[in-house]
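Left out: one protein chain. Kept in place: all the others.
Should a chain be cited, it is by its letter among A, B and C, assigned in written order, with residues numbered from 1 in that chain.
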Amino acid sequence: MSVETAAETKVISYDAAQGAALAEEMRRDPTVFLMGQDVAMGGFFGGGRGLVEEFGLERVRNTGITEAFMVGAAAGAAMTGMRPVVQLGFADFSLIAGDEIFQKLGKWRHMHGGQFELPATIIMPIGPSGGAGPEHSGSMEMLPMHFPGLKAVVPSNPADAKGLLKAAIRDPNPVLYYPSKQLNFKRGPVPADPDLLVPLGKAAIARPGTTISVISYGCMVPRVLEAAETLAAESIDLEVIDLRTLVPLDREAILASVRKTGRAMIVHEAPRTAGPGAEIAALIQEHCFYALEAPVARLGAVDAPIPASRFLEDLCFPSVTDVVELARQLARA
Amino acid sequence: MSVETAAETKVISYDAAQGAALAEEMRRDPTVFLMGQDVAMGGFFGGGRGLVEEFGLERVRNTGITEAFMVGAAAGAAMTGMRPVVQLGFADFSLIAGDEIFQKLGKWRHMHGGQFELPATIIMPIGPSGGAGPEHSGSMEMLPMHFPGLKAVVPSNPADAKGLLKAAIRDPNPVLYYPSKQLNFKRGPVPADPDLLVPLGKAAIARPGTTISVISYGCMVPRVLEAAETLAAESIDLEVIDLRTLVPLDREAILASVRKTGRAMIVHEAPRTAGPGAEIAALIQEHCFYALEAPVARLGAVDAPIPASRFLEDLCFPSVTDVVELARQLARA
Amino acid sequence: MTTSERAELAVTLFTTMARARALEDALAVHIRDHGFAGYWHPGKGQEAAAAGASAALRTDDYLFYQGRGATWPLAKGMGLAPIIGDLLGRSTGSTGGKGAGVPHWADPALGIMGEGASLGSVYHIAAGAALSAKLRGTDQVALADFGDGTSARGTFHETLLQASAWRLPLVYFCENNGISVSTRFEDVSPTKTIAERAAAYGVPGEVVDGHDALAVYDAVGNAVERARAGQGPSLIEATVTRVGGHWEGDAQQYRPADFLASYRDPLDVLRSRVDGAVADRILEEARDEVAAALRDAEAAPYPDPSVILKDVFA
Partner (left out) sequence: MTTSERAELAVTLFTTMARARALEDALAVHIRDHGFAGYWHPGKGQEAAAAGASAALRTDDYLFYQGRGATWPLAKGMGLAPIIGDLLGRSTGSTGGKGAGVPHWADPALGIMGEGASLGSVYHIAAGAALSAKLRGTDQVALADFGDGTSARGTFHETLLQASAWRLPLVYFCENNGISVSTRFEDVSPTKTIAERAAAYGVPGEVVDGHDALAVYDAVGNAVERARAGQGPSLIEATVTRVGGHWEGDAQQYRPADFLASYRDPLDVLRSRVDGAVADRILEEARDEVAAALRDAEAAPYPDPSVILKDVFA
């Protein structure tokens, strides 16, 4: 049974879906515990409400403002038999814990000859959230694509938010889990079955189509799907691929789609230059060169810090209109 | 007069060329000063020998093991009228000072409405150096390509090492200067003229050619040039572009060359996946799609931590043979 | 300081605090009625700390504040127009309306050096400004403001160690309101105060009542004098009270019953040092000025979207 065909579902928010995943996994496995600032009150975005009542302050641990500590401690706990989940307030703080994430969590196993497993999950919300400013609106998910040893996940809807987080927690490897803050309050049907996971490394065809393969993930998936509705009326039939996982990347799903459509564009919330779209575009042209009818196109955030002003913030990220216009160009090319 | 046509030159090492740039700029401008671990003894790689004797301990400041402090303090000093140069021992430590580099140095000007200039230079040696291990052999230069507000430089020879460092120090923006450790002891002619800079943002045609455009930088440039000699005998005529600067990227030089040759490959020391080569390949296919006779090819380090063993280390990076073989394939494609 | 100078100082401080308070009250209403351009972290109750500390600085001293309330830029000389302009994202803001929401007010000419919103990132930036002053041979001082929660960051340690070894003209100023979002200081700190940690760095540490602007002024004044004289950093910890939520709109279900136990309104505390009629007039003028500035800001234009790509590089 897959998430798509799950019998019993409940309509909850993306944020609450993460809370549900945490609760179920903590119930199932006593080695799972949560650390982060203010997690006992449910975290900055509230998804973890109720956890402290059920699991207590030992397993739902409020930390100080010590991001490097949290991630480093998670590495230490993970290599000694626990399954820590760290909640960082904002993905931007992965740069505060950069050594811990990319040099320790990502490398400890390899550099010690495979003697350790590090089943840690780091939750790091990405993207804007109505004026959080240049240091709290970042999309950092291209880092684990370049630096080895870390899996990376970006859910685009409540069901995946739950199923991917559960899979991340159960994975024997460190997983960076990047919820998109713009989706926090989006609601949707979520399977109730506590044994249902969304497997890491498998993309979803969010919409089958024939004209253009649009490769996307996170909060851009609903925008692309909205654009697809508009474009359908113009006989531009988007095939929308929701990557779900960036590491491992589901190359087969991407390449199979592009071989079929002959046209591809990538849409993400991260800055355009040297973002995930760069790798995906490079990959597509490497493997589908002779199938391509037009260059692979990319949409991403501006290559500038995101202003704290909500008025300006909105203009920094790809809109439904941007997707529609680029798709029109690409269909014509 | 350009570096290429400089009248008077002296044969010195890549490392010593950096020391010469520092000495000249400190002589010229009293606001330039140096901070880092053991810089008073010449730094970990010795390039700064003699500086403390000439400029004293106030301007050649030994710090403790405080990478975040050094870079943060450089930001503070830069916004108040100084031109700090920070020497980090290894580029890997940019992940310790990630918040300071990418969230502060790179954004302070923009997020405060353009009211500040931050003329700081951060020197961060990249790549392997004979067994320094997984946490000391990193190539981090793709970070400033994705995160805005920082210029980024990777010199491939002693003359550029000097000229680019001087340009970096004089630039009103924060510049990340990434010397390649593999080149430290490589010697070459370096212009003596203290007013000669290598401008940021201009690539060099290291070897003109007609068959394939090879885009490279840093320590891979000499390897590519060596491969070009072998290939010339087979009538494969490489055009070798030495980027020198990754931000700003000299797009015109890259695209003009590929329009001419119709074939392109990128060779770098950084891991292959989602590295600088991904952005450059994506860019090339965007702009030269109809000129390309074959997919843009990429060579980079393995997507794995670099083992500390020197025996294994050597196998992790593109070799002259790798370049030769890939170029042969590409010429045939 | 003469008695009359002291009385004058009290009036100055009271004026700053009255404007800061009027701004807090007006913003609360504005946010309730009109929504808001971003995140607001109210500073109500903490006005005396920022006002007193800032008054101990010269205009050319460097201020690095942590963004709760708006007392800091006001106290250091910024007008209401640029402050509110930024808050509402208008082009009249000090950043041209870019740094709205989580505010990034700055004016280098006033020594208002901006904010780093990854908390704990300004310790070393402030130390760098202090180092710069030392290297340039000026007698400027840099002040790094931070909260109790932010004292846990590793940057606190790196910087104070290095600044003490280098005897930099740096003042660490802590606003200890006993809480970090919902996390009580005593739950994350093994020591009763932050000031007592100063000994680990060989620098003086002092706790002062942050509800009393003049007491704060005196304590910071001593630290500034020490720094200016080349004797290195000090740590001043002002005990304050966060009257409101962490952010405007915070439901504060976590809020402990005793949280306001030691609160005294800093305006009331200072009022006893100021002539009653003068105080009333200051309060009224402050409300009027804020109301007018808010109206002006609402009428001011948003910046042109092209500013997004401006100033990435110099």
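Descriptive notes on the structure:
In this section, a residue touches a chain if its C-beta (ideal position, glycine included) is under 8 Å from a C-beta of that chain, and two chains touch if they have at least 3 such contacts.
None of the values given here were measured: they were computed from a predicted structure.
In the whole complex the chain that is left out makes contact with A, B, C. Considering the whole complex, the residue from B:L22, B:M35, B:L51 or B:A68 that touches the absent chain is B:A68. Contact with the chain that does not appear here is found for just one residue of A:G19, A:G42 or A:G72, A:G72. Checked against the full complex, the one of A:G43, A:P148, A:P191 or A:P318 touching the unshown chain is A:P148.
The omitted chain makes contact with chain C at the following residues, 152-158, 161-162, 164-165, 187-191, 196-197, 199-203.
Touching residues on chain B toward the chain that is not drawn are 37-38, 40-41, 44, 62-66, 68-69, 92-93, 95-96, 130-136, 302-305, 307-312, 315-316. For chain A, the residues touching the absent chain in the complete assembly are 31, 33, 58-59, 61, 63-64, 66, 68-82, 84, 99-100, 103-104, 108-118, 148-149, 151, 172-173.
Here, only the chains that are shown with their structure count from here on.
Inter-chain centre distance (chain B to chain C, centres taken as mean C-alpha positions): 40 Å. Separation between the centroids of chain A and chain C, computed from CA atoms only, is 36 Å. Contacts with at least two other chains are made by residues 98-99, 104, 116, 118, 154, 312 of chain C.
Within chain B, the positions touching two or more other chains are listed as 99, 103, 110-111, 148-149.
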